[in-house]
Structures are given as structure tokens and as C-alpha cells.
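Submitted below is the structure of interest, expressed as C-alpha cells.
A single protein chain has been removed from this complex, and every other one stays in its place.
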Amino acid sequence: MGPQHPSTHGVLRVILTVDGEWVVSAEPEIGYLHRGFEKLAEMRAYEQTIFLSDRWDYLSSMSNNLAMSLAIEALLEIQVPERAQWIRMLVAELQRIASHLVFIAAYGLDMGAMTPFFYCFREREKVVWLFEMLCGARLTYHYVRIGGVAADLPEGFIEALEAIIPQLKSGFDEIDELLLYNPIFIERTRGIGIIDPQLAVNYGLSGPMIRASGIPYDVRRCHPYLFYDAVEWDVVVHDACDCWARVWVRSQEMRQSLRIVEQVVERLKGIPSGNVSAKIPRPIRPKKGDCYVAIESSRGELGVYIVSDGSQKPYRVKIRGPSFVNLSIAQRVLPGAKIADLVAILGSFDLVMGEVDR
Amino acid sequence: MPLSVDQLEKKIREGAKGIPLSFSVGRNGLEVHADRDYLVELCKFLCDDPELQFDYLRCLSAVDWFEEGQMEVVYHLYSMKQGHGLVVKVRIGREDPRLPSVSNIWATANWHEREAYDLFGIVFEGHPDLRRILLPQDWVGHPLRKDYSYDPVEFDEEYASKVRRGEIA
Partner (left out) sequence: MHELSLSSLCQRFLSWTKLPTEVLVGVIVAVFIFLFMTFVVLALVYLFRKFVGFVQVRLGPRYVGPRGLLQTVCDALKLLAKEDIIPENADKGVFISAPLIVFLPAYLVYIVIPFGQPPHFQPKDLNLGILYVLAITSITVIGIVSAGWASGSKWATIGGMRSAAQLISYEVPMSLAVIVPVLVAGSLSMKEIAQAQGDRFWHWNFFNINYFGLTFPAFIIYMICALAETNQIPFDLPEAESELVAGYNVEYSGMRFAFFFLAEFSNLFVVCAIATTLFLGGWHAPLPSLPSEGVWSVLWFMLKTWTLTFVALWIRATYPRVRIDQLMEFAWKRLFPLALADVAVVSFISATL
């Protein structure tokens, strides 16, 4: 199955052994999108690795930039200005909303519902339009940089953002009603692809995959970064461990993200616009050492482990892509399912091959 | 309850008697430097001990210390129940790097170790299915090693320039 197939999101090949409608064994084969980021990073200065990070999980570019920046800042041990931190939180949460909307759209399409796709993209268009106002790009933003962000929020950004927040809220409700609570959709996804909580922890799952199995692991809560511990929000957890729970968790996470966005906007109004980037010693030359920094990207725990040898180029960059780890459980979960469920289960993993293969 | 760095060090020293360990504190908290031969024993202890309960392997990274002639594998652990984290580092020789696999303690190590094998050539003994994961199965060499020569094998400059000049269609 694959690598070109409309419902394996991206270039994924799954070698299936099938007995009639039942899957006997499933083995994902990856590496079709391997571009060698880790090696490339070793040959570039630290500043140049940020733009490389855009392309790991190309649907959550802001999160990738954030992970890389936080890792390098941890090595440099510098403080980022407060306004920049709030802006980073804002874009990270907006990015989560955009990414989850793509997930719901694609998942509905996999199930055969063509319409939620358009409704989701209509909402996403509003967010992406805001990002374009912010940094001029729609997919690979390169906005969050070492020391802060590239530039302050433009004029009219906050107003535009406040205008779309109620629209997004009603949009989420509409999409939920159309897809999530549709009886046929529930039939297709309830009780499918059950991942036991113990198995989930053992396989290193993260993000909505593990939270839909009842484990409240959210990097924003467990290893706080930016100002997530200063804002009120809930970790979304569901006990059902099936595909429907994963979709529900992502849908609720969007609402929590919106809640965070509202609070961040309030805070941002209180901080005068000004410095959004810390003074970094150029050229960037961190002391010898290593550091692992993880953030909660839309797909799970996105971790960056950098080893520095005191020179201008990183000695080793290891990217812990959440989709890479989430996919590893496919060989346990898929056997015993039907072919039609294959699509439902693989789709609920929310894979982005850029992150799997790097 | 999450233990502090000192408490962790004390607990591990007590529990892992007989295993030669050294400790340091890095940016990610306590770092345990273990020896290859005692790795599995240590990891089992870290995972099973009721006060430590490091049941979540966040990341397994391999580093090629070319100058020192060694390779290093770094394990970042976390305990879901207790909430504390740990780093375990193991060093092995660069020529014929072999390390016991921890994939039957943390199943997530399966793919991480395959990736380390693929890109570095570290052989994990006891791994159920050690083969390349990102690169094609017939690839020669381990790209992320510092001495990996990346002469462009597939790209033929002469041929390409001929095409550019229009001599070959």
C-alpha cells in the first residue's frame, strides 16, 4: 500500500499481509522523504539550521522553528524578551489550530465525507492569512528565530485576530456537528485501533495519540516552556483509546488553543511593542555541551537534541519527530484490523512524513 | 513524586550496586554515564524500581565522537508516574560499535535503534529486527559518521554538462 496512495498521508509504504478483509501483518516502510536534515545541520551555522527546521513537519512550521530556537537558546543560555515569548506562544497555538484543522479535513476525506474538508480549510484560511500578514509566508514561516521572533506584530494584527476568534469558535462547532458526531463517522471510528495505555507509554507515543489513551502527558504541562504555566488551559484527555477519541482530543485541543490565544492577546496588549529579539553574540558559538529540548507540537513531543563542540556549527543535531515514534506502533495496532479500518487507523495517527523521515 | 537531582543520584547509587557508574549534572538534569556491559541491567533497574519508574524513553540519540575514536548513545528518560527525568550516556569504541539493545524494556527503542544503526552503524545486540529504516536496504555506508565520504556517486558532472549543452537529449 503506497508509497503513492491517496490516504497514506505523504509517502508512506505499508507492506500488508491480508487474509480476505483482515490484516495479518503490517509493516510500515519509511525513508521516502529522507532529506538528511541531521547531516545538513552539521554543515551549517546555527542560524542557518532554523530555516532547515521549517521543513520537518511542514504543517506546523512555527512549532519546528520554536523547537530549534529553544534548543539553541538553551545551549547559549540567553533570555528571550517577554514580548517575544508571548508572541511565540501565540503563533504556536495558532499553528496548532491550523494543523489540527488539516488533520480533521484529511481524515473526513479519508472516511468519504467531502464537505468537512472545505469547512476546515475555510477556517484554516483565516489563520494562514494572519500568518501571511505576520511573516509573508503561508507554509514555511521561518518566523521564530534564535533570540526571539523575526519581527514584531504588524499594525492591525491583534484586531484581525480578535475578529476571527468568534468565527473560529463557531466554525469548530460546525465541523464537529458535521463530522465528529455524524453517526456513520462514529460507526467507522469507535472501537477501532485501540491502543492500550501501557503500550502507548512503552512505545513512546506522545501528543493526542497518548492523551486519547488516558495518559495526561502534555509537554506544555510536564516540561513547561515559554509561559504555559502562567496561562489557564486544560490538558485534553480521553479514555476510549480508539480513533474517535483521537479525533475528539484534537478537536478539543483546538478549543483549548483558542482559549490560550485569547489570554495571550490580553497579555500582549499590556506589553508595549518594542524589542522582540534578544542580543545574541554573533557569530553564534555555544559552549561545549549538549541539550535536549522538547515542545508540544501538533503531533506530539517534538524534541531536538543538540551537541555543541564550541564551534559555529552544531556537532550533532538529533530530531525526535513525534510522527516517527507514533508510527512505530502501527505494526502492533494494524494486525487484526480490516482493510477499511486501515485507513481509519493510519489516518488517526496524524502523520506528516517530513517528520518521520527528516 | 518527582525526585530531585541529589535524591535521584543517591537512589541510583544504592539500587545499582555493583554497576560502575559516574554522574554529572547537565542542562537536562542528572546524567548517568554507564558502561556498555551493564547497560541492560541499569535500564531494567531504572524502569522497574517503584520509586524511579522511568517508563518513558523520550529520545535515543547516537553521537559520533570522531576525534576521540568513540561513539556515544544518549538516552533521555522520563517517568510518567513520578514526573522526573534522567539522561543515560554510554560510550563505545568507533571500530565495530556494539551495544545491547533496550528494545524489550522500552519498545520505542526499536525504531530509534534501527535509525542509529542505519545512520551510524551501531549494532544493537538482541534487537529483534535490526535493519535500515530510513535509507534503502542496499545502501552502503553510514551517512552520519564524521568520516562518511559524500562524493556524489549518482551525480555525473560530465553527463550533466553534456545534457546541458544539448549533446544528449
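Chains: A and B, in written order; residue numbering restarts at 1 for each.
Just so it is clear, a contact is a pair of C-beta atoms (placed from the backbone, for glycine too) under 8 Å apart; a residue touches a chain by one contact, two chains touch by 3 or more.
These figures come from a predicted structure and were not determined experimentally.
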Touch partners, limited to displayed chains, of the chain removed from view: A
Touch criterion as defined above, residue of A:F37, A:W56, A:F103 or A:F117 at the omitted chain: A:F117
Given A:V14, A:L179 or A:I280, the one touching the chain that is not displayed: A:L179
Omitted-chain contact residue, chosen from A:D218, A:D341 or A:E355: A:D341
Residues belonging to subunit A that touch the chain removed from view: 5-7, 21, 108-115, 117-119, 122, 178-179, 182, 184-185, 187-188, 338-341, 343
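Everything below uses one rule, namely that only the chains that are shown with their structure count from here on.
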Residues of subunit B that touch subunit A when the two form their complex: 26-28, 55-59, 61-64, 74, 76, 78, 80, 83, 85, 87, 106-108, 110-112, 115, 119, 132-136, 143-144
Residue ranges of subunit A in contact with subunit B within the complex: 30-31, 34, 36, 38-39, 74-75, 199, 201-204, 215, 217, 222-223, 289-292, 294, 301, 303, 305, 307, 315-316, 318, 320, 324-325, 327-328, 357-358
